[in-house]
Every structure is written in C-alpha cells, then in structure tokens.
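See below for the structure under consideration.
Some chains have been omitted; the remaining ones sit where they do in the full complex.
Chain naming follows the written order as A and B, and within any one chain the residues start at number 1.
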Amino acid sequence: MKQATTVLRIGATRRGLTEITGEIAKWMTGQSCKTGLLTVFCRHTSASLLINENAAPQVRTDLERFFDTLAPEDPSRYAHDDEGPDDMPAHLRTALTQVQLSIPVIEGRMALGTWQGVYLFEHRRRPHTREVVLHLLYD
Amino acid sequence: MKQATTVLRIGATRRGLTEITGEIAKWMTGQSCKTGLLTVFCRHTSASLLINENAAPQVRTDLERFFDTLAPEDPSRYAHDDEGPDDMPAHLRTALTQVQLSIPVIEGRMALGTWQGVYLFEHRRRPHTREVVLHLLYD
C-alpha cells in the first residue's frame, strides 16, 4: 500500500457550486492507482464539498437557492458577523454539507455514479482561493 | 494491508429508510478482517446514506417526515423538475445527508454504537435499485 497527497487550489470566482471532478481526476491520472481510497478534504469553514447532479444546470441553481433560504443572510438572527452578513450563514451552510468525502477507486477511476460530480460549495460573496487536500491510499 | 471491494445492489421498494447494516455485515464476514476501515459509498444523487437509531420504528417515520418538510415537494420552489416533482427535493435531501460513510472495524466488526444502524435513504417515490460501493482496507 502506498500513499499520495496534494493540495488543489481552487479559484471560487462566484458564490455557489464549482465542479472540481475534472481537477481531481487529472491528479489521479498521474498516480497509476488501480484500486484505492481517495479522500477529499476542504480546509475552510466558509466553503464545503458536495457530491450532486452534474447534468442539469438548474440543479445547481436550485441547490444554491435552497441553502440561501435555509440559512439566510439575516443579521437579526446571528450574533457573529465579524466579516459581514454572509459570514455566519457561510458557517451554517458548511455545517449542513460536507468538509470531507472519501471515494473508493476501482479499476483506476473514482467509483462515482453516472450523474455524480464533486463540487466545491463557496459560501462567501467575495471570490476566494480555496485549498482542497487530496489523499490517496492505493496499491 | 489489503483491499477488498464490492457493489451491493439494494432494492429500495419504498421511499424512506431501508436498513442495510445486515447486508454490509454479511459481506464483511467473508473478508476475515480484524482491524480495518470500511467505506460505504452511494452512487446516486437521489438516494443517500444515514447512520441513525435502529430500535424504535417511529424514529424512521419522524426522520422521513422531517425531510419531507425541510425540502418539500413544491414545484413553485424549484426550476428543475425533469423527472417530476420529487426530483429536486431528492437532490436536496441527498445534499443534507451523506453519500459516504467510513466506519472503523475493530475486532472483526464495524465499530457501530449499540443503537446505530446504517440506512439507505431513498428519496424518489418510484422503487429503485441502488448501487452501494463497499471498500475495505485491512490487514
């Protein structure tokens, strides 16, 4: 068994979902891994990870709107606003989604379903560069 | 260290929670694993995974009702409805729960707590057969 790690730096130019399946797959290609376990870890508390539908763009829009409603920007609800009105909702949306995903690798590819894509979910209004750690166990 | 993988095909005959702890444990029995890490991965965007109480049946009913209310079938809320009114709520409920669980294996058994069961959470109204990947690392 071997290990490989890297840190992807993802430019989240807009609030919402940015697909990163391609960036991950590209790094995987260089590892000659046949069977293994890939862990994706987001090093932030205002951005998170999500596996969701990668076909219809409306799914992304609906997802973003849903979380806007569930954890709204509404200063009257929160005590914490050190970085503005989108600060605390960003932490809540991170708590409700994932900071980590582990994906089995079979026959050299992530065992994602046909319609599954891996997304970085940026919760802040301002553009950010986000660090996503990849860790691969394989033989 | 060794690896083993398989794909379980789970018949979700009804919307809601179907316990799969037994199916997973059955496969584990054949692997002669003493210590390890088991990863369970759901290859869908309209069904997800959940670890929750496996004793009182009312917990399952309350959980299903809670998610029905949190992400309701309500076409006026969503742009995406390619597969009907239960399509987008299914993606939202998947986003709010898990597509992947990694469970330590100790003394040959998943280190679940006394009251923990692993469930497939089917979010569509129509019966589906769902693919759940199991990946085991052990020595």
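Keep in mind that, in the parts below, a residue touches a chain if its C-beta (ideal position, glycine included) is under 8 Å from a C-beta of that chain, and two chains touch if they have at least 3 such contacts.
Everything quoted here is computed from the prediction, not taken from an experiment.
> Since every chain shares one sequence and 2 appear in place, tell me the total number of copies in the complex.
This complex, considered in full, is made up of 3 identical copies.
Assume only the chains that are shown with their structure count from here on.
> Could you put a whole-Å number on the gap between the CA centroids of chain A and chain B?
20
> Give the list of chain B residues in touch with chain A in this complex.
1, 3, 5, 37, 39, 41, 43-45, 70-71, 77-80, 82, 88, 91-92, 94-96, 98-100, 102, 131, 133-135, 137
> Where on chain A does chain B make contact in their complex?
The contact residues of chain A facing chain B are 1, 35-37, 50-53, 56, 58-59, 61-63, 65-66, 70, 96-98, 101-104, 106, 111-113, 115-116, 137, 139.
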